[in-house]
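Dumping the structure here so I can ask a few things about it.
Every protein chain but one is kept in place in this view of the complex.
Labels run A and B following the written order; every chain starts at residue 1.
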Amino acid sequence: MLRYSLKRLLSLIVSLAIASVVIFLVIEVAPGDPASFMLGINAQPDTVAALRAELGLDVSKTQRYLSWVGGMLQGDFGTSYTYRTPVTQMIADRVWVSLPLALYALTLSTLIAFPAGIYAASRRGKPGDITVMGATQLGIAVPNFWFAMLLVLVFAINLRWFSAGGFPGWDEGFFVALKALTLPAIALALPQSAILARVMRSSLLDILSEDFMRTARAKGLSRRQALWRHGLRNALVPVLTIMGLQFSFLLAGGIIIEQVFFLPGLGRLIFQAISARDLIVVESVVMLLVFSVILVNFLVDLAYAAVDPRLRSRT
Amino acid sequence: MIRSRNLLLGGLLCLIVVAGALVSFLWTPYDITVLDIPNKLQTPSLQHPFGTDHFGRDILSMIMIGARTSLAVAIVAVGIGMGIGVPLGLWAASNKGGWIDEIIMRGNDLVFAFPSLVIAILITAVMGASALNAIIAIGIFNIPVFARLTRSGALSLWEREFILAARVAGKSKARISFEHILPNVGNLLIVQGTIQFSLGILAEAGLSYVGLGAQPPIPSWGRMLADAQTMVSFAPHLAMVPGLAIITAVLGLNLMGDGLRDLLDPRIRVVRQ
Partner (left out) sequence: MTFQGTKLAFASALALCAGLGVAQAQQTDITVALQLEPPHLDPTSAAAGAIDQVLYSNVFEGLTRFMGDGSVVAGLAKSWDISEDNLTYTFHLQDGVTFHDGSAFTADDVKFSLDRARAEDSVNAQKALFEDIASVEVVDPLTVTVTLAQPNGSFLFNLAWGDAVIVAEESIEGIKNAPVGTGAFQFANWVQGDKVELTRNDAYWGDAPALTEVTFKFISDPTAAFAAMMAQDIDAFVSYPAPENLPQFDADPRFQVLRGSSEGETILSTNNALPPLDDVKVRKAIAHAIDRQSIIDGAMFGLGTPIGTHFAPHNPDYVDLTANSAYDPELSKQLLAEAGLPDGFTTTLKLPPPSYARRGGEIVAAQLRAVGIQTEITNLEWAQWLEQVFRGNDFGLTIISHTEPMDIGIYARPDYYFQYDNPTLQELIETLDATTDPAKRSELLQQAQTIISEDYVNGYLFQLAVPTVADARIQGLWENAPTQATDLTGVSWAE
C-alpha cells in the first residue's frame, strides 16, 4: 500500500508539473498585453513600457514561470496586474461564492435525483418509471444557460420573487445570501440531477438483480423493503463517484451561469481576467482548479485501493 | 417495446434536425444574408412561422442554417476525439501495465483534470474565435473519453480465446488491435459516439453563447440565444426557438443513443460528464 501510495504521489507531482507548464505556455502565447489593455488607445509607447516594467512584465518568460511556480509552492499566487491585489486574496473571496454555489447545486440535484431514481427503479417498466426517465432525458437536453435565462424571465422579471442576480455577500445574513444563490443553483442542478437520477436508477437495478437481493426477496421481503434495506447502500458507490465528478464540474462549470447571474465567483473572475489579459490571475485560477481535480482523483484512487487491494497492482 | 420507442422517437427528432440542415443547402424560406430592419422582431405568423429576429431575418431560415453549424462542429469534434482517442486506447490496452499504457492513461487523467469550458475559452483567446477553434476545443476533450472507453473495452477482449489464438498465429499486437479488437468494441463506440455527439452540440451552443463559436454572418443556435438575451422580456420567441432547437437535437441524439445501446448490447455503460 505504501509503495502504491508513493507511486501515485509521484504521478500526482508529475501531473501538476506538466499542467503548470501547459497552462503557462498556453496563456502566455495569447495575443494581447495587460499593460496596453489598461492604458487604452491614447497611451504613448513609453508609458506602456513604464507600466510593463512596473508590473514586472519586462523580464524573460522563463524567469516569470519560475517565480510563479516558486511562489505557488509557498502558497503565494502573486499579484494581479489589473487589480493590484494579491491573487490569493482574490481567489479566497471568489471561492466563497463558487464553492457554496456548487454545494447548493449538488444538494438540490441530490434531493431531486435520489427520490426520482429510487422511485423509477422501484417502478421499473411501469408508467411511473417511463415518466421519470422521459423527464430526465429532457433534463439532460436542456442547456443550463438557456434554463437560467428562463428562470430570470419568470422568477425575477415577471414574478419578482428573486433578484435577477448579484451577490450581497455572506455578511448580509445567511438566508439573504442563500436566496441570491437559489436561481443559479437551480439552473446548475437541473441537468446534473437528471444525470444523477439515471445513474441512481441503473445502479439500483443492477443491485436488484444480484444474488443477495434475490435471497432477501425469497425471505419474504417485498421488492420495496428489499430495496430499502439492502439495495440502497450498495447502489451508492457508483452514485457517489458520479457526484464527485459532478462537484468538480460544478465548481468550474458554473462559469456561464455566474455570467448570467453576475455572481462574483471564480468563473467570472477567469472571464474578466482573460479579457483584461490579467495573465497571472488566469494562470493561478486554472492551476488551482486543475490541482483540486487531480487531488480529488488521487484521494479517490487511494480510497479505492484501500478497499480493494487488487487495484494496487493494476496501475 | 419501450426500447424501440426510444430509438424511433430519437431517430425522428434527429431526422427533423438533419433534414432541416440538409434542405438549407438548397433552399431556405428567406435569404438570411439580407437584413430587413423595418420588419424586425415580428412575432410568429404565416409569413414567418418562427417570427423574425432583431435584424428582421427569418428565424426559421436561421435555425435551419444554424443546424448545419451545430451538426458540423459536433461531428468533426467527435471525429477528432475518436480518430485520436480510439488508437490511443487500443495502443494502451495492447501494452497493459506497460509504460505506454501508464503515460496514455495519466495523460487522459490530466486532460480530464482541466476545466473544459475554461480551456475552450483560453484556446479561443489564443487563436481567436471561430468555428474551427470551437471544434478543436471540443475535440480535445473527446480524446480521453474515447481512449478510456476503448481501452477498457479492449482489455477484456485481450483475455479472450480468439485473441490468444491470433497471438499464437504470430500476428503483431497492432494488427490484432485493428483486425480483431476494434470491430468488437464498435458497438461501444457507436453508442458513446452518439452521446458525445449530443454533448458536442451542447458544448458548441455554450461556446457560441459566450461569443466563441462560429462568427457572423454564419448563424449558430448559441449565438442566436446570446443575441436574444436582452430582448427576452419583450420578444420571448427569440430565445424560445433556438433553445427548443438545441433541446430537439440533444434529446433526439440521447434517445437514439439509448435505443442503439439496447439494440446492440444492453450491457454497455455510457459515460456522461
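Odds and ends about this structure:
Definition applied: contacts are C-beta pairs under 8 Å (C-beta built on N, C-alpha and C of every residue); 3 or more make two chains touch, one makes a residue touch a chain.
Since the structure is predicted, the reported quantities are computational estimates derived from the model, not experimental observations.
Shown chains touched by the missing chain in the whole complex: A, B. Per the touch definition above, the residue from A:16, A:226, A:276 or A:305 contacting the chain not shown is A:276.
Among A:165, A:191 or A:254, only A:165 touches the chain left out of the display.
Residues touching the missing chain, restricted to chain B, are 33-35, 37-38, 40, 54-56, 125, 128-130, 211, 215-217, 229-234 (touch as defined at the top).
By the touch rule set out above, chain A reaches the unshown chain at residues 31-34, 36-44, 46-47, 50-51, 53-54, 82-85, 90, 93-94, 149, 152, 156-157, 160, 163-167, 169, 259-262, 264, 268-269, 272, 274-277.
By our rule, only the chains that are shown with their structure count from here on.
The distance from the centre of chain A to the centre of chain B, with each centre set as the mean of the Cα atoms, comes to 22 Å.
The part of chain B that touches chain A in the complex is made up of residues 2, 97, 102, 105-106, 109-110, 112-115, 117-119, 121-123, 125-126, 198, 202, 205-206, 209-210, 225, 229, 232-233, 236, 239, 243, 246-247, 250-251, 254-255, 258, 269, 272-273.
Listing the residues of chain A that touch chain B in their complex gives 11, 14-15, 18-19, 26-27, 29-32, 125, 130, 137-138, 140-143, 145-146, 149-150, 153, 157, 195, 202, 245, 249, 251-253, 255-256, 259, 270-271, 274, 282, 286, 289-290, 293-294, 297, 314-315.
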